[in-house]
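A short worksheet on the structure shown next.
All protein chains of the complex are present and in place, except for one that has been dropped.
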Amino acid sequence: MSKTIETLDDVVIRFAGDSGDGMQLTGTQFTNTTALVGNDLSTLPDYPAEIRAPAGTLFGVSSFQLHFSSWDILTPGDHPDVLVAMNPAALKVHLKDLKKGGLIVANIDSFDDKNLSLAGFTANPLKDESLENYQLIEVPITKLTLAALQGVGLTQKEMVRCKNFFALGLMYWLYSRPLEPTEEWIKGKFGNEPKVAEANDKALKSGYYYGENTEAFASQYQVKPAQLKPGLYRNVTGNEATALGVVAAAHKAGIPLFYASYPITPASEILHNLSGYKNYGVRTFQAEDEIAAAGVAVGAAYAGNLAVTGTSGPGAALKSETISLAIMLELPLVIVDVQRGGPSTGLPTKTEQSDLMFVTYGRHGEAPAVVIAAATPADCFSMAFEAARIAVKYMTPVYLLTDGYLGNGSEPWLVPNSKDLPEIPVHYRTDPENFNPYSRNENNSRPWALPGTPGLEHRIGGLEKANITGDVSYDPENHDFMVKLRAEKVAGIAKDIPLQEVYGEQSGDLLVLSWGGTFGAVRSTVDRIRKKGHKVSHAHLRYLNPFPRNLGDVLKNFKTIFVPEINLGQLAKLLKSEYLVPVVQFNKVRGLPLRSAELEQAIMDTLGGAK
Amino acid sequence: MSKTIETLDDVVIRFAGDSGDGMQLTGTQFTNTTALVGNDLSTLPDYPAEIRAPAGTLFGVSSFQLHFSSWDILTPGDHPDVLVAMNPAALKVHLKDLKKGGLIVANIDSFDDKNLSLAGFTANPLKDESLENYQLIEVPITKLTLAALQGVGLTQKEMVRCKNFFALGLMYWLYSRPLEPTEEWIKGKFGNEPKVAEANDKALKSGYYYGENTEAFASQYQVKPAQLKPGLYRNVTGNEATALGVVAAAHKAGIPLFYASYPITPASEILHNLSGYKNYGVRTFQAEDEIAAAGVAVGAAYAGNLAVTGTSGPGAALKSETISLAIMLELPLVIVDVQRGGPSTGLPTKTEQSDLMFVTYGRHGEAPAVVIAAATPADCFSMAFEAARIAVKYMTPVYLLTDGYLGNGSEPWLVPNSKDLPEIPVHYRTDPENFNPYSRNENNSRPWALPGTPGLEHRIGGLEKANITGDVSYDPENHDFMVKLRAEKVAGIAKDIPLQEVYGEQSGDLLVLSWGGTFGAVRSTVDRIRKKGHKVSHAHLRYLNPFPRNLGDVLKNFKTIFVPEINLGQLAKLLKSEYLVPVVQFNKVRGLPLRSAELEQAIMDTLGGAK
Amino acid sequence: MANTNGNGEIQVKKYTAKDFASDQDVRWCPGCGDYSILAQVQRILPDLDVPKEKHVFVSGIGCSSRFPYYMDAFGIHGIHGRAPAIASGVKSANPDLTVWVATGDGDALSIGGNHFIHALRRNIGLKIMMFNNRIYGLTKGQYSPTSELGKKSKSTPFGTIDYPFNPVQLALGAEGTFVARCLDRDPKHLQQTLLRAARHEGTSFIEIYQNCNVFNDGAFLTFTEKDTKPDNVLYLEHGKPLLFGKENEKGIRLNVFTPEIVNVKEGKWSINDILVYDETSFDLAVLLATFSDRVGFPTPIGVFFNVQRKSYEQMMTEQIESVTKKRGKGDLDKLLKSGNTWVVSAN
Partner (left out) sequence: MANTNGNGEIQVKKYTAKDFASDQDVRWCPGCGDYSILAQVQRILPDLDVPKEKHVFVSGIGCSSRFPYYMDAFGIHGIHGRAPAIASGVKSANPDLTVWVATGDGDALSIGGNHFIHALRRNIGLKIMMFNNRIYGLTKGQYSPTSELGKKSKSTPFGTIDYPFNPVQLALGAEGTFVARCLDRDPKHLQQTLLRAARHEGTSFIEIYQNCNVFNDGAFLTFTEKDTKPDNVLYLEHGKPLLFGKENEKGIRLNVFTPEIVNVKEGKWSINDILVYDETSFDLAVLLATFSDRVGFPTPIGVFFNVQRKSYEQMMTEQIESVTKKRGKGDLDKLLKSGNTWVVSAN
């Protein structure tokens, strides 16, 4: 049976099912295949704080959203075109996001009374009019999978577990994707379990052929490769990119990388990734807690390593006292905060931008630290690299802010060649002549003097330091001097970071000013508005402390500054106190990326007001 | 021999000697006696971070400054009129502060070669012209003390230790103070050691008679009692007042006080004081660290106590994660931060105002907390009481900021009657009917529902709460709602705090705006400037988050806002971001109270510019 | 023991296990060992004669720390590692409450290690149940401080390089007064031990071997499966000889100071040679604690140590009472007006 193949510009697909249904894996496979096909893409995994809550419950639903296209896209999309619902709970939770008229692929085998009632349906939505506004495709995924796997030699339970591959195969067919990448992956993954490998492979193919052979779908689709910049690509999540960024920085600095951390969602993957790079000389240290991790990192920095410690909000809170020490010691240190929903444990698996004030001001005393933030999953690589560069050049702690969305989300990344990455010059002090631990170079940086270096024996500590000698000093004037010096050193880094760029007109009525993980949502929204003919510019901040030195001028060129954030207005506060400019805030704190439609509406409203 | 008695309006006296010389005790005795005589007073103890550094060294010098007067004074004074120098190091360290023409009382017995060289003198300053500009009185204090104590039956070492009482007696004579209060104190203190009691008593009297009988001093002085508001007074340090404030609040709330803390300079005295109030039902818990102390306090608050945890900067940093939990739990909690010099260990025995941004923003996530600050040592009582009132009324953590100067410094306090203190109504929830842990009253406060109350069984925790039910909720809209609700609750407290008052004209060219422990220095400076005929107003903030609701209007009424702080401009930042007004900053971060003369100069300069 | 409720009435209500189940859906993975522990706790509470509202369950963060949500009692789901501190506040503010701590091997021994050892040292009245699955469950499979050396986990793809704690040994080192070990899959024994822990004055600590079937499945299989259990588990019972094996044929004998395993059914040794367990002996407790680390030795399950020592909250109460008796009940006005005071009169 041959079907028409329609060409689409982009598709947003969301896989949803129980935590145990393998939706994250399904999504990742679809992503990898889609990347290989050459589409641009952006992903949004979303999983519950529970590991594997009882089957069928609403809170146990796990999902993976993927946006792929033939053009340059920036977000995982607000509203899916297709929802693959493996059970009633998945349908219940995600239906509200589906585009009107969108496609629902439902595994009808799971729509039994028990599951319907667990999901809080009083009637079977497949059977009444509730889905009238959508295209519903009912597929007995479980039964078909079981049928396909008879004779493979697995138990019933094991066979049922393969149903996500059936769904994956079906979607591959629907969007004309090749099976080979996943077939390869299955071979590699289940090499030791030939039966499992065979079963998954069979389920995958059965799904594919089900699409091909049945009348279920009216047509098949294709999405042409995107016109990306030429080069070698891979798909990376923000956490992978962060790990690679610090490895690359250590390499370019010619010093060993030391990563000390304590597991915490959504930062743990950085530790997982780095712990696999032992042959790159990477040392990883799973500490007893975040305080220890920070302390270990300080010790490693003292001993001359590129020391990095990663965490999320609650862990960052615990590290605060130790970072204050690192500021007094003036040692290089990168602290990665993969932000999540707060306060307290909050929404541990969701994204948020609410640690900006905390990393900027969350230390006792006058304790200035550098703060930078990544804009997209792949940008985590560049900003991790940049954090390391600044830290070792200025002998200072640098916070790198990413977030749950960036950390878990992925996009194609144009992989750089190591030789094209900037060098990071490191000069350990070796000359004992006139050595003073708190003398300064032209950047106000003190020397990095490693234990083990003959003649440089010296002591540093958390008590106030005398200028130059670094001895303990209780002298009032020296304290005033040093407090101001430390502040100046950090402020002075402004001259070493790029000027703020503005997308669109360089002056005008409205500047949308964003930072961090909202880049994609904001830029695509601004783009859409601009395409409609409105003059709206966009500036996206990656440097938060210090700000780019032209930022004040940039702001002056616009009548209205619009600041969208996934917090209650933290960048807005910083801008107001620094530049005394009023700003219009847009704050949605839902644990989710900003929604383009809402954002567009708010910008348009402001634009109306701005004129 | 009778001498003339001159009458003075006020005197600033500084006792200085080795850490082991008992200068803190001497100062405290002089203070108590002076208080009893009816002078107004203000004190500034200053001691090294070392316990008792080797005798004679510069870093081992300990001092106690006292300002007393016949009028209402506000500061311990910038420049002493008299310096009692028990050894060369004390002279070396403190001479630069002495008023030109001031009096030096030096214990010449300690000016031997060893001590001179330890103090870094190449020649004996008593013997050359270095002290030309001062009145030098040389007294062989050690020898005279030894002579007086022959036969009491103490060892030589023990006798030498009494020399501070000789010096005290001498100063009592010089300023016409009675001996009785100290004699009484000696009796009480050394009741079990009659020889020591006798020796100290004798040393005290010998000092007194030495003044009376020798020609050393040209005249004797008196300072008439101050015209204080009538009532019963006592001298209190800020830390004592804080302790009394929370005891009083617990009493007026009718609930037990629970103080959990970990020792840290300069906050430990709050723990010391409260641990002595066992018969007031006060529970004190010395925890293993500050994190535990905060956790214990959260537990005690849950169980219905007035929970307080006190610390200084580094400890406050450690508590941050737990305070974020308390914010999610919406439990009442008072956190006292007796600020000291930072960052890191910094200047642990010195004062500073550099934790304002930290307590305001130093928590991950959107975690709003109330911040208030005491203005003077005695004001610590009122503000501690106020912190407790707000905490229990609004079920929220409240930070009370004091500082090393307030905590250790003292002033006469008009003791209130308990019946005149405001009531603090506490309504524990008892009715199980319609009980919902996150329902709200008119103040947006949730019910305080104690374990042990039948029918109220419920669970709370750090995960996001559903509005009203308090169940765990991962719902995006609920999170947005709750984040905003928590912010509103704290912002709403503005309607329950006093309007900001302005001292002087209510509008004009220049408003000096200060907060916290600088009150005395700023008010007296403004006063002096006003007496010279300049129009300068002063507003002193005790409420930092939320700000008093009229603060924006107050600021609008002045052309220039001048903000002096012992930090790099933290209040200035908050004002700018909140009100978008430019401010003139004055920042001296020396670990010391602001100096009046400098401040006056800076205000005058600004005033010049403001016109 | 009968209790009075808030209104002073005598509480005589008899509960069933169900009364302690909250209305919240239990969110652990199907098959998780946590379910059994929850069930056993709910089962024993009716036997305690403590009114429901006097039970407080405090936890940190981890799968295990979701425990309080499932109990119809008071509860705080705290922050990672801090449960003993929060619980100490609850207990010392109101000693009348029965305060439980539900924690994991990471929560209690990694980030919470300090509060854990200090709670034990203070002997404060907390009933600490540590669900030891030798893994970080909630954060999806990193090794914990009880994971065996060399374990491959998400954060140690080439194997761990740090030695594990022996939780019983650590608790004994930290002055624990009631220290026990149980199995999630031996419900009866777990119930008995929970009851004893609940009734102990001061801190009681129970390490519960708990299967995490998602990230560390089968970690304790040899102790729970019918065919391997007899040879690998040694039940400790006060006053009873230390016997194990399918037919209780093996016993522990003390060769001067060195324990050895002997067979009591082959003639050379008889039951009279076998060490009789004494749970009040610290030295024996420590000796037995090391068994789980000795190759060839069975892993002891049961109460290792149990002695009476006055609790922290008891001493706190007594101190307040004795000072109050000596000095009289504090009067606020007296306190405020204490010290050197003087009067300024209006003139």
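Lettered A, B and C in written order, each chain numbered from 1.
The rule is short, and it goes like this: a contact is a pair of C-beta atoms (placed from the backbone, for glycine too) under 8 Å apart; a residue touches a chain by one contact, two chains touch by 3 or more.
All figures in this text were calculated on a predicted structure; none of them were measured in a lab.
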Chains on display which the left-out chain touches in the complete complex: A, B, C
Sole contact to the chain not displayed, among C:191, C:222, C:281 or C:341: C:281
Candidates B:265, B:436, B:550 or B:585 - the one touching the absent chain: B:265
Absent chain, residues of chain A that touch it: 32, 35-36, 38, 181, 225, 228-236, 244, 247-248, 251, 256, 258, 260, 277-281, 283, 285, 287-289, 291-305, 307, 321-322, 325, 329, 415-418, 430, 450-463, 471-472
Where the unshown chain meets chain C, residue by residue: 110-114, 117-118, 121-123, 145, 158-159, 161-166, 169-175, 254, 256-258, 281-284, 286-287, 290, 309, 312, 315-316, 319, 322-323
Chain B residues touching the omitted chain (full complex): 20, 49-55, 57, 59-60, 262-265, 268, 271-272, 275-276, 278, 284, 286, 288-290, 314, 344-345
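We take it that only the chains that are shown with their structure count from here on.
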Chain A and chain B, separation of their C-alpha mean positions in angstrom: 46
Two or more partner chains touched - positions in chain C: 61, 77, 79
Chain B: positions in contact with at least two other chains: 291, 321, 325, 329, 461-463
